[in-house]
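All protein chains but one are shown in place.
Think of it as A and B in the order they're written, each chain with its own count starting at 1.
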Amino acid sequence: MIPGKFEYYRPGSLNEAVALLSKLGEDARPLAGGHSLIPLMKTRLATPEHLIDLSGIAGLKAIEHEGNALKIGAMASQFELIHSDLIARHIPIIPETSLLIADPQIRYKGTIGGNVANGDPGNDMPALMQCLDATYDVIGPGGARSISARSFYNGAYDTALKSGEIVTSIRIPIPPNGHGYAYEKLKRKIGDYATAAAAVVITMSNGYCQTASIGLTNLSETPLWAEEAGKHLVGSTLDSASVSLAVAAAESIVDPASDMRGPAEYRRKMAGVMLRRAIERAKSRAKA
Amino acid sequence: MPKKQISLTVNGRLVEGLVEPRTLLIHFIREQLNLTGAHIGCDTGHCGACTVEMDNMSVKSCMTFALQADGSNITTIEGVANPDGTLSALQEGFRMMHGLQCGYCTPGMIMRAHRLLQENPNPTETEIRYGIAGNLCRCTGYVNIVKAIQYAAAKINGTAFPEAAE
Partner (left out) sequence: MNQQTPIDIERSERTDKLQGMGCKRKRVEDIRFTQGKGNYVDDIKLPGMLFGDFVRSPHAHARIISIDTTRAKALPGVIAVLTAADLKPLGLHYMPTLAGDVQAVLAEEKVLFQNQEVAFVIAEDRYIAADAIELVDVVYDALPCIVDPYKSMSPDAPILREDIKDKMVGAHGPRKHPNHIFEWQIGDQKATDEVFSKADVTIKEMFVDHRTHPSPLETCQCIASMDKIKGELTLWGTFQAPHVIRTVVSLISGLPEHKIHVIAPDIGGGFGNKVGAYSGYVCSVVGSIVLGKPVKWVEDRMENLSTTSFARDYHMTTELAATNEGKILAMRVHVLADHGAFDACADPSKWPAGFMNICTGSYDIPVAHLSVDGVYTNKASGGVAYRCSFRVTEAVFAIERAVEVLAHKLGMDSAELRMKNFIKPEQFPYRAALGWEYDSGDYPTAMKKAMEAINYKQLRQEQAEKREAFRRGETREIMGIGISFFTEIVGAGPSKNCDILGVAMFDSAEIRIHPTGSIIARMGTKSQGQGHETTYAQIIATELGIPADDIMIEEGNTDTAPYGLGTYGSRSTPVAGAAIAVAARKIKAKAQMIAAHMLEVHEDDLEWDVDRFRVKGLPEKFKTMKEIAWSAYNSPPPNLEAGLEAVNYYEPPNMTYPFGAYFCVMDIDVDTGVAKTRRFYALDDCGTRINPMIIEGQVHGGLTEAFACAMGQEIRYDEMGNVMGASFMDFFLPTAVETPKWETDYTVTPSPHHPIGAKGVGESPHVGGVPCFSNAVNDAYAFLGAGNVQMPHHPWRLWELGESLGLYK
């Protein structure tokens, strides 16, 4: 219930934050909303010696249209994502997903950056970002770079971030007008992580699927971009046979943990059920 | 590590304190400010009994360090009654509709409902249920909490709430 001791810093700039993180190394953690990290610290499963609070850094919350993408500041909260007209208009699967994360209080503080960067397999944004082929802008001691969401995750709490690096923004290509989308999440109750969840974004033309991208949440140590499953849908009318192939492909790549949400075999099958339902809902929303 | 000074507004008054970095906001409020309305009900941030309003957000104060609240504007349950001391619409609603029993979840529940009604003055029952899903109650089964919030919304909006007549 009570965290261990640590030193606290509230840098006013990104450079300062990066400098602190590099200097303090492994024992330092960035603090965004804190609603993933602080619970871990209270049970002492995480005992960082230094916390670098990013909330004092200006300019990390902006939500902007940049070319054919939306650029979302890493410190934008789930609440801000839900209430952004820009995001609702262009990438509605994002607020749909945000509304399924945690509970109202946590959504005021939980940030998109925190949700994508800490490598917690239970988080919903990572698989969604992979589905949307997002890119994470990162700043570190070695300068700025960008990492695709699809190559960001190595294992549980193990990401491509090097020591001292912070995610500053997330850039997401805007799906075409009329795209179909759905985030289908099975969970025990509000506030729970997914037993299984699937993000689906498709485009249709004359009744045929032109593009399909599928992300799967909490079904492995990392989020999963189900590339093969997506391929089974492309060129089809999203008929039962094609969907079944996609479902089988998805079930074959998941490796869920057995926990109190259910045994692995149940969660594997639920991945399939969630995917099936997400495809159906995406189809109903797609134009042409 | 030496303690750090924080300064914030709580229930309209400027307060100052000395805290360790790890001092949780809930403990600062309860132990240093002696505002014991906000409660602790769990270890994992699920129950919402510690909910306060911070900078126009409903925040679980057990998952926030006091240092993070430096410079912020906080309202606790002790700060929501009307200036003349009468119960606010929500407080009255909870009493009139029997929206509480042991009272332990109540401050957090009211603070959450307070923000909910600011953002959505006329919520449907479903919106209320989703809106308070970050607050657990073990006693009431939620039916009367929903009615309490509907009562308050009606009172604030000046509309009728038929169930209140009973």
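List of remarks:
By definition in this document, a residue touches a chain if its C-beta (ideal position, glycine included) is under 8 Å from a C-beta of that chain, and two chains touch if they have at least 3 such contacts.
All values reported here derive from a predicted model rather than from experimental measurement.
The chain that is not drawn here is touched, among residues B:Ala38, B:Met54 or B:Ala153, by B:Ala38.
The chain that is not drawn here is touched, among residues B:Leu25, B:Ile110 or B:Ala154, by B:Ile110.
The set of subunit A residues touching the chain not shown comprises 1-2, 4-5, 43-44, 103, 186, 188-192, 195, 260-263, 266-267, 269-270, 273. Contact between subunit B and the absent chain runs through residues 20, 22-23, 27, 30-31, 34-44, 46-47, 49, 76-78, 81, 87, 90-91, 94-96, 98, 100-107, 110, 128-130, 132-146, 166.
Just so it is clear, only the chains that are shown with their structure count from here on.
Across the complex, subunit B is touched by residues 1-8, 10, 31, 34-35, 38-39, 41-43, 51, 53, 55, 79, 102-106, 108-109, 190-191 of subunit A. Residue ranges of subunit B in contact with subunit A, taken from their complex: 1, 4, 20-22, 24, 40, 43-46, 48, 51, 57-60, 62-65, 67-68, 112, 116, 130-134.
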